[in-house]
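All protein chains of the complex are present and in place, except for one that has been dropped.
Here the chain labels run A and B in written order, and each chain numbers its own residues starting at 1.
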Amino acid sequence: MSSLAAPATLPGSSSPAPASTSASADRSRSVFPWLLLAPFLLLVLVFTIVPLFGATVLSTQQTFGPGTSRFVGLSNFRGVLSDPLFWTAFKNTFVFTLGSVCVQLPLALCFAMLLNQPGIRGKTFFRLILFSPVLVGVVYVAMIFFVLFQKRTGLINQLLAGILPSWDVGFAWLDQYIMLALILATLWQYMGFNMVYFLAALQNVPKELNEAAKMDGANWWKRFRHVTLPAITPVGSFVVLLSIIGSFQVFELPFLLLQGSTGVDNKGLTIVGYLYQTGFQSGDLGYASAIGWTIAIVLAVCAGLQRLLSAGSEVSRGGKVARGGGAK
Amino acid sequence: MASIRFKNIIKRYENGALAVDDVSFDVADGAFCVLLGPSGCGKSTLLRMLAGLEAITRGDVFVGDARVNDRSPKDRDIAMVFQNYALYPHLSVLDNIAFPLEARGVGRKERRDRAAKVGSSVQLDGLLERKPAELSGGQRQRVALARAIIREPKAFLFDEPLSNLDAKMRQSMRAELRMLHRRLGVTSIYVTHDQEEAMALADQIVVMSAGEVRQIGAPMDVYNAPADRFVAGFVGVPAMNFLEGRVAIDASGVNFVCEGNLLPLPRNWGEALRSHIGTPLTLAVRPTAMRLTQSGVGMSLRVRGAELLGDQMDLHTLGPGNTPVVARVSSRVDVREGDTIRVSCDPIGTHIFQQGPFGLRVCGNWSETSNAEPSVASAFAAT
Partner (left out) sequence: MPAPKRESVTMWTFARMHADLYRPEIEAWNDEQTDSSRRVELSLIGVQAMEQRMMSAFLAGLPSADLIEAERRNAARAFAGPLESVGFLDLTPYVERDGIMNRVNAASFKPWTKDGRIFGLPHDVHPMMLAYRADIVEAAGIDVSKIETWDDFVRVMRPLLFKENGERRTDRYLLNIWETQIDLIEAMLLQGGGGVIDASGVPVIDNEANARVISQIALWTSGAEPIAAEVSFWDATGHQLMRDGFVIATFAPDWMCNYWRKEVPQLSGTMKLMPLPAWDKGGRRTSVWGGTMLGIPRTAKDPEKLWQIAKHLYLSRDLAHKLYERGDIVTPVSEFWQDDIYDKPDPFFMGQPKGRMYINLAPQVPDRFSSPFGAIALARTQSAVSQLCKVARDTKATNIDQLMPKAREFLAAAQEDAMRHVNRNVFFADSQKAAEVTP
């Protein structure tokens, strides 16, 4: 520390007392950074740490209306895990997540690869077009798709009936097939957003590697598997994790599309929707907190898996770094 | 194996920039050809057009007798080694080497056996299960080589393969490449901006600049008889000194007059220079051809510094008209900064060019005056 502090001593300062000078410099140096960090730390403390702690405490309590709470231990968690509705919500959310990840992300990657082709005209235009839905607030997305998905009058059913004469215009997007509708609406909204991530990742694919593979006689699929995929894996796994986190917290869209209900036979009930129902509609904030923590645990497991996966691909990334170093 | 032929190749990019301007030359079957030139001269573009990675605007490329313009890269039967090795980061060394075989549908057992054999031929034993990230730069370059070798192609293409290595490793890899070429005898085209590398490796050097070929020839031809001022300046370390002036021929002989300095030239150059009397010319002298003289002849140089190289040193001086001039002299000579020295020019290592960056050679040591090609030995003996 003192060696670091030494340059702070002014050239003209008396040499007999360097120790005290450097000690006060030390002190100001150790206080000042904290001072700069203080607003951020304060906000984190007030709006993240305290509520987190509060939610933990709450999850072990039963609440019933204002000002009433009682410690119930882990009974909320037991209740959640043995609650068939929670599992319905979990299943729905899982299906939604799976749909988002397995449909949206490959599609986003496809579009990114299309746009990444050399010689495509109007790249910026298409990128903007595909990206722009994410700028639309979720409330408006819900309003738009609520109209589009209507039976009989909805544009989607009308369009499909126009294309396929056998299509049933009464197809109940918002009832029996609400998860499909949610996946499609989310696809529209976020595909372009994820595409931009992939596009950025694709621009990091070493050009020579693709050329080498081409010369080595690798076909499109082999080039994708051995060159593109390894290069975009770090970004890809991050996008997957973000999608899982986002999808697991899906709430606004079904809430708005189903106008506050949970859909036919709870087909539109999501975990956060159930959290809202128990906590804010029935006033059992403890139970809702337990549901919240359950999601948090599931997501933490997902994040852990992602870390493990990306640690596996670290070797290949290390290669790139080492190569960059070697160029010196 | 096959010869390579470039015929009137033109490359024009979409933005209109001309990268390669009507280039034609042949590379004999089994030859090691180096494309040499500064960056941006079009040498890599030429190589990439041969590889099929870059479209050819006009002209034809032949591998053997076959015109390959319209073939995809994999169907040209040529292998390429890239500057940054282009190894597949998630595959082991063995799988990297075997990759071209896998892509061609060779069975697993066979391709692993062959990859191991090729790997061992480039000293990769014991590293075959590692990932590229765990290898040194030289080892990675060997993997890239092995991956090219395993295909048994008609030609190898090298795109500055050694420039990511440190100086020592570069030298040893250079020697290895040379030996490998002898052993395999495959036609090779090698792109570099390092003239030393070109000298060391090539059977044939193609010097390029601004999309055009400046000179094609054996390394010593290019060194001893540079076709124009550009080649003269690009080949050889330290670089040639250039002095602007005129030629005067009188009873005393042939002289190059530069800001009042008289530099005597061989009498037999007079013939070639007669038609250029009065026009501005450029005298080019290799630093190694500078001779210290005591007499009044030659030009005077003001010493600004010296760079010690062992038993020789490079004197950095200012010549006539404050032109910087480097002279390589014995390090035993006692010279100090600020001294003025007088030098004459050894005809071997001295050339006269027309003015301008691409001024053609008017005359020089051997080519126009002697029918005999200079041997390597005599060229070096002269220094």
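Annotations
Criterion: a residue touches a chain if its C-beta (ideal position, glycine included) is under 8 Å from a C-beta of that chain, and two chains touch if they have at least 3 such contacts.
This is a predicted model, so every value here is computed, not measured.
Contacts of the undisplayed chain with visible chains (whole complex): A.
The residue touching the chain not shown here, chosen from A:Ser59, A:Asn266 or A:Thr294, is A:Asn266. Touch with the chain omitted from the figure is made, among A:Thr153, A:Gln203 or A:Asn219, by A:Thr153. Only one residue in the set A:Val141, A:Leu258, A:Leu275 or A:Ile291 touches the chain that does not appear here, and it is A:Leu258. Only one of A:Ala55, A:Val169 or A:Ile295 touches the absent chain when the whole complex is considered: A:Val169. Contact between subunit A and the absent chain runs through residues 62, 64-68, 70, 72, 75, 79, 83-85, 146-147, 150-154, 161, 169, 175, 258-259, 261-267, 277-278, 280-284, 287.
We take it that only the chains that are shown with their structure count from here on.
Between the CA-based centres of subunit A and subunit B the separation comes to 54 Å, rounded to the whole angstrom. Residues 206, 208-209, 211-219, 222, 226-227, 230-231, 313, 315-320, 322-323, 326-327 of subunit A touch subunit B in their complex. Looking at the complex, you find that subunit B touches subunit A at residues 51-53, 72-74, 78-80, 82-91, 99-100, 102-104, 131-134, 137, 140, 147, 151, 164-165.
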